[in-house]
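Only one protein chain is missing; all other protein chains are in place.
Here is chain A:
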């Protein structure tokens, strides 16, 4: 197995939201640091991964990017099962995509696991002059509904890294707390955790480096 395959936790996360809000570009920015103005509409479900570090643990995010159009719900909702996180994306310049957030939340309630971590993402924050959804309004809505909230721009990369980092950290905290609990109760079973690997101890004999990079 290559280095890529070594991880402590594997989290399945879904990207949902109306058509054209920039889900695929958020994923492209996070996993490949790419933004594609010419990106085609997503058909059904597409897939990408990236690993990040949280508290010295390697978290591998397996992200399922879904088609936004209504017709695909029957297909895409099958992918909600087993997802521990959802990024619910709207376009800050398109009021309608924000109004539909409620319908997406219902989708999650109907098809996803009850304790899924949901983050509301207002994308296209670079479109400052076309803003239709005030930040405060979305923030308040999130608080009321127990969601995390962030505004991002896949185009200029603002907050994209942070958004994924935040949701993965939140999931990690929940999962690792649960793992602790179950370890106290009965040893062994670690719900939601990926395959664990042994991390080699740091070489204590190595000469200490002076601070700074040079």
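By our rule, a contact is a pair of C-beta atoms (placed from the backbone, for glycine too) under 8 Å apart; a residue touches a chain by one contact, two chains touch by 3 or more; residues count from 1.
In the analysis below, contacts and distances are computed from a predicted model.
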item	value
Name of the absent chain as recorded in UniProt (options "Queuine tRNA-ribosyltransferase catalytic subunit 1", "Ras-related protein Rab-30", "Rab-GAP TBC domain-containing protein" or "Rab5 GDP/GTP exchange factor")	"Rab-GAP TBC domain-containing protein"
Touching residue (missing chain; options A:45, A:58, A:105 or A:179)	A:45
Touch residues of chain A, complete complex, unshown partner	1, 5, 19-20, 37-49, 62, 67, 69, 71-72, 74-75
